[in-house]
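The complex is shown incomplete by one protein chain, all other protein chains being positioned as in the whole.
We call the chains A, B and C, going by the order they appear; numbering starts again at 1 in every chain.
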Amino acid sequence: MSSTFLLLLGPALAFTATLVSLLLASNRNIQNYSTNLLLVLSGVATVISGIMGLLAAPIAITLPIGLPGLPGLPELPIHLRLDALAGFFLVVVGLLVAFVAIYSVGYIKSLQVGRSLTPLCVFMSLFILGMQGVVLADDSYAFMICWELMSVASYFLVVYEHEKEANHKAGFLYLLMAHLGGLLILSSFSILFVNGHSFEFAAMRTAVLTPFSASMVFLLAGLGFGMKAGLMPLHVWLPEAHPVAPSNASALMSGIMIKVAIYGFLRVVFDLVGLETSAWWWGGLVLAIGSSSVVGGVLFALQQHDLKRLLAYHSVENIGIIAIGIGLSMVFMHFGHPSLAALGLVAALYHTLNHALFKGLLFMGAGAVLHATHSSNMGDMGGLIRRMPITAALFLIGCLSISALPPFNGFVSEWLTFQAALMAPSLEGTPLSALIPFSAAMLALAGALTATCFIKVFGIVFQGTPRKPAAAEAHEVDRWMLMGMGGPALLCILLGLLPVYVIPLIAMVPKILIQNGQLESLVQNGWLWLTPISSERASYSPPIVMMAFILAGIIAFLMYRRGKPVRRAALWSCGHPHLNARMQYTATSFSQPLRHIFSDIYHPEEKNTRSDHGHHLLVKRVRYSVHIRDLVWDYLYIPIWHLMEWVVNGVGWLHKQRLQGYLTYIFVTLLVLMGFLI
Amino acid sequence: MNLFYLLLGIPLLSSGILAFVGHARLAAGLNIIAGMLTFFAALGLSFEVFEKGTILLYGQSFFLDAFNVFLVSLTAFVSTTTAIFSYSYMLNEKEKSRVSPKSLRLYHAMFQMFIFCMLLALTTNNLGVLWIALELATLTTVLLVSLYRTPKAISAAWKYFILCGVGIALALLGTILIFSTSSEVLGHSNDALSWTLLYQNAERLSPNVMSLAFVFIMVGYGTKVGLVPMHTWLSDAHAEGPTPISAVLSGLLLNVALYALVRCKVLVDIATKQNMAGELMIGFGLLSLIIASLMLHRQYDIKRMFSFSSIEHMGIMTVAFGIGSSLANFAALLHMTVHSLVKSGIFFTVGHAVQEMGTQSMTKIRGLIHHQPGIGWGLILGTIAIAGFPPFAVFASEFMLIAAALQTYPWIVGLILPSLVIAFAGLFRHLQPMVFGVPPEECEVVRVNMLPVYIHLGLALVLGLAMPEFLADWYNYAAIVLHGGAQ
Amino acid sequence: MSSELLKQVMSTAAALFLLTSFAMLAQRHMKALLRWLAIQGGLLAVTSALVAFGAEFPELYVSAILALILKGILIPWVLWKIIIHLGVHREVEPLVNIFATLLIGAGLVLFSFYVSLPIAEQSVLLTSNIIAIGLACVLISMLIMITRSKAITMVVGYLAMENALFFMAVSATYGIPLVVEIGVAFDVLIAGLIFSLFFFQIRKTFDSLNLKDMEIKQ
Partner (left out) sequence: MNLWICNILESIFLIGLAPLGGMALKKMKARLQNRRGPGFFQSYRDIAKLFSKEPILPNQASWIFRLAPYVIFIVTALAVLIVPVVLIPLPLSAAADVITLVGLLSIARFFTALGAMDTGTAFGGMGSSREMTLSALAEPAMLMGVFVLSMAAQSTDLSTMVAVMLKGNLGLQPSLVFALAAMLIVATAETGRIPVDNPATHLELTMVHEAMILEYSGRYLALIEWANQIKLLLFATLIINLFFPWGIAIEVSGASLLVGVMAWILKLLTLFGLLALMETTMAKMRIFRVPEVLGLAFLLAILGMLTHYILEVSV
């Protein structure tokens, strides 16, 4: 009873938050505090129930709502179930929800007064409710309802500031792709339904699928969930929607919503279909898509000058890393290496958790910066480290984590992924074994490019001198926002240092998804060592690395104390009298070498304009601007759009006839139908 | 059987009375009361059917079974809420002097007359009377569509009149053909057109004649349903008439026409012992779905756009009825209900939005959420509901439809899914700028009554999230009745 | 009347009916068109009466009278008055060449014949292959509507279609039940009234009865 209660507590609190924010709309402050504090509680409850799901036996409950008595089918109340997979994702969701809700208290306070908060609060709560519901759902109807609730609610968050045209364009694209994805997922469920004769997951699990329908389910689910997750050719909504949403919403969307899509994929492909029926190319496809996302995401991220857009592209990259882990797991499973498959899955899940934390942190940081400078263009920032020292420090932790630098958490999960990839020789000459090193190479390339990208971000945004007056007058954000960012930052460090405590929990997931997927070796050598296969093979001990760090740090500190005091002086300017902020490197100039190197991918549209004082040598002003278009747009989406417009025009012409023309349609239809009878 | 008297009597009587009531508020009020009384009668009847099963009245003249009594209550309900909406709407129109008192009298009288026709069409047991009632409904709505007497309205009404006239004449031909074979079985009398008797003796009807008859009925009633390519009247009629009429046309008349089609389809399927009629319906349904989805992209007029959305949804229902398994029938019935509720709700909002902005052109409507949040939110929530997002029940029915289609005709899913996405894109690309953004200068605040909208959307929500048990049983029962052909 | 004789009479009536349809299809003049419509209505009435007499269906006398009054006299007369009043009694402008139209009409007859073959083989009704003629007449009436550009010709086509329907009902099944028949006739009457109303409205708002002028631009 109490476990049921706990399971429902998180969603119930989120639902209460929805109602409360509707009812208390009259007072902004009360509305803000009550909604967000309820959401914090909801997040905490979700984490607790998630941990319970990881540790305890699965719990299933049914709610007395839903579709009763469909013809020839069992009743369809809403089924919920908490198992290890759901539990893990509940922890991810709950953690970030709690932190973001704390952050939101401060963030919402700082929003402009003229705008109603109700849509923001209501849809935020519904969004969270939807995500919790997706993870808990145990029948396809409940799953789809929660899934679409999540999509629609987040759509309203994207268009919250709806006066700007960019916002509703992004919202449109987002909802369109969400709808398409939802329908694809729905059809994959429908195939399972036809074979399992019930909408319940329990029946779908036992359904026997033909190889063809199993592959169809895999493809449809992969496309549908991939669209939400933002895998490479399907990612286009992500860099549009995330920048325009309020920052707390984009933290949740990028931090956990795309992870919920990963959950859905795991649930359908690993759990419902089962990897036993998988075809050999499934894993390969996931690997290939993952690799393209990893590299594509980071390459396009590098060329962005909008901070949140850049972060959005990095989500594409990180989802790619997760996909590589999952793909490895699928490949290993198909070729009969369950424990390696478990390793790949653990790597993917660990990265899921890590990415949720550091991407949430970075988006919250971006929100703080945005709030301070009123711009998300990095070209308007600079020198914020002096005005916002704590935000800068927390943001730096996020940057280090996402760049996969030891001893932070991003490194651990990438390390595990590399370890799984390096086990490719055990596949022995299968067609995919050559693909895996290639994925590893892409992963390595992306890791280095990510570091480059975040040097750029941190350097341009926080360092140097302010480029705009707003940046010069920026001020530190309030305590709520700092607390909201502090939590994930702390966890980034802890998860980087103590993976050995976390991984046994995560390893509960492969235990239920992968038969014989045992991972004892991973942590068998005590709390200090992470050994994926065996200690001879590879090991990593973040605490020792950290201890060495600290030791060396102490020595350095002593040196520092003994050293001479420093003197401050003006920057040496090569004799130029007026150094100013505009002489700094900008985001565009920083990424110029890479733009040059990868110009075949970027197709940069460069524009140089110069004006002079009557003679071409007397230059008055030189302007350089560059625009990078997403390749996928040009080669995939725009042709599709053109094709559709063409068809639409044709159909439109059919509707521009005279009355006699319309009568002719009826007449001809009649004749044709009668002709069929002959 | 007093309730049945009331059901048909109230609309007929009030139509007569309202023709003479010149006082605008009084007439609108009476209209609402008449609607409510009819609705209560319908409710009473449906409980009776629920308890006792199919009821036959006056010999074989009228009958009520699960299928039609459900449509009767739906019709009565939506007509009541439409009457409520039309109260504020028509008063606004009158203030702007878009309608004369004389037209207003005509409007109220014809409104009730139209309700009467639909109830008659639904309850009659005679295929001939069904035809008469549908034709009469067309004629009354022709008058309503041309109510504003603008050139566009006249032109639209004329188009509606001719196309539906021809269409429904073809349906009469089909009916005659059915009669020609059934009179050999059931004798040359009214019985030979009585649906219950036909249904019992369907196996003895000539399959060849029934096939030919169904071709005519398909084209004929299909015109009225608004199936492509016979749909061309629909958008004009919706766009140019008063909005309450657009709401009932979309929400009710199309249903009734589809009802007629489905009744005949069941007969034909039994007679021909194959699913020829069903497959024909699937074909037309898919065509409507695809073409209407594409057409949604090319709209400039807000009411015209939503009328194409109606065509799209009638296509979905036609496909579902065409598939004909009990799950598909369940889906179709649910879709019919929710589409009526949501679409009429959308038309209510659209009506107010048009009054607020003073134009039907979508390029000029901007910033509804800013200006009158109730209208803006109503419109966007309604569109989200009609586009098939859960937890609104349109999703539930599409969900079941896709499952049912995969069971029997998997390939059509490949056509349904893209069309749904295209349709959604079409709706939303126009909707978003209207709802969001900054309102134009010249818009004015109008008196609105959003209650019917929220009732409709609320019902759609309840149906999707927690469908009451008795309603599900009811659909189930109706789905089995329709599935009779295969039993 | 013996069934053989009745069959012959009916066949003759059907042939005549088809002839009237073709005559209307070939007409250029509005007045002549209306005359043919009236003749067709009269023919319908006569056929009904013959069937009533021959097959001993007294009900059909009622429909014969209805047809005579409504279709033979009333509606053509009203339309006549209207065209005189509106001054549109001149030439009808066909959208398609008349000869081509006639050719299509002939094709339609052939088509209807093939369509109704399986029915004629199976049905026990003695008048069954008249269905082909009836079908052809319905299709030809639709052709009239499609190929003429004026509102009134459209109405004439529509009425011709109703006539063909009634003819089919009478000839193929000895008429439909009386209730239905009266209802249909009532509807047609109202339709006729609305038509007339419309002509004045259209005239008032568009200054022409030419359908070209009243297209709605999508």
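Basically, contacts are C-beta pairs under 8 Å (C-beta built on N, C-alpha and C of every residue); 3 or more make two chains touch, one makes a residue touch a chain.
Keep in mind that this is a model prediction, so the values were computed, not measured.
The chain we do not see here touches A in the full complex. When the missing chain is restored to the complex, the residue among A:Gly87, A:Gly447 or A:Gly487 that touches it is A:Gly447. Of the candidate positions A:Leu23, A:Leu55, A:Ala166 or A:Ala434, contact with the hidden chain is made by A:Ala434. Note that of A:Lys164, A:Arg537, A:Lys607 or A:Lys656, the residue touching the chain absent from this view is A:Arg537.
Of the candidate positions A:Trp282, A:Phe418 or A:Phe667, contact with the unshown chain belongs to A:Phe418. Touching the missing chain, out of A:Thr4, A:Thr118, A:Thr465 or A:Gln657, is residue A:Thr465.
Although one chain is hidden here, its contacts on subunit A can still be listed: residues 382-383, 385-386, 389, 396, 400, 403-406, 411, 415, 418-419, 422, 424-425, 428-429, 433-434, 437-438, 440-441, 444-445, 447-449, 451-452, 455-456, 458-460, 463-465, 529, 535-541, 544-545, 548-549, 552-553, 556, 559-560, 563-572, 579, 581, 583-585, 589-594, 596-597.
Here is the rule we go by: only the chains that are shown with their structure count from here on.
Viewed as a network of touching protein chains, the structure reduces to a complete graph with every chain in contact with every other. If you average the Cα atoms of subunit B and of subunit C, the two centres end up 31 Å apart. Centre-to-centre spacing of subunit A and subunit B amounts to 43 Å, using the average Cα coordinate of each chain. Annotation for subunit A: residues 652, 655, 659, 663, 666, 670, 674, 677 touch two or more other chains. Among the residues of subunit C, those in touch with two or more other chains are 115, 118, 142, 145, 154, 215, 218.
The part of subunit B that touches subunit C in the complex is made up of residues 126, 128-129, 131-132, 135-136, 139, 142-143, 146, 149-152, 154-159, 161-162, 165-166, 169-170, 172-173, 175-177, 179-181, 183-184, 188-190, 192-193, 206, 208-209, 212, 235-236, 240, 298, 300, 304. Every residue of subunit A that touches subunit B in the complex is listed here, in rising order: 64-73, 141, 144-145, 148-149, 151-152, 159, 162-163, 165, 167-168, 171-172, 175-176, 179-180, 182-184, 186-187, 190-191, 193-194, 199, 644-645, 647-649, 651-652, 654-655, 657, 659, 662-663, 665-666, 668-670, 673-674, 677.
Contact residues of subunit A toward subunit C in the complex are 652, 655-656, 658-660, 663-664, 666-667, 670-671, 674-675, 677-678.
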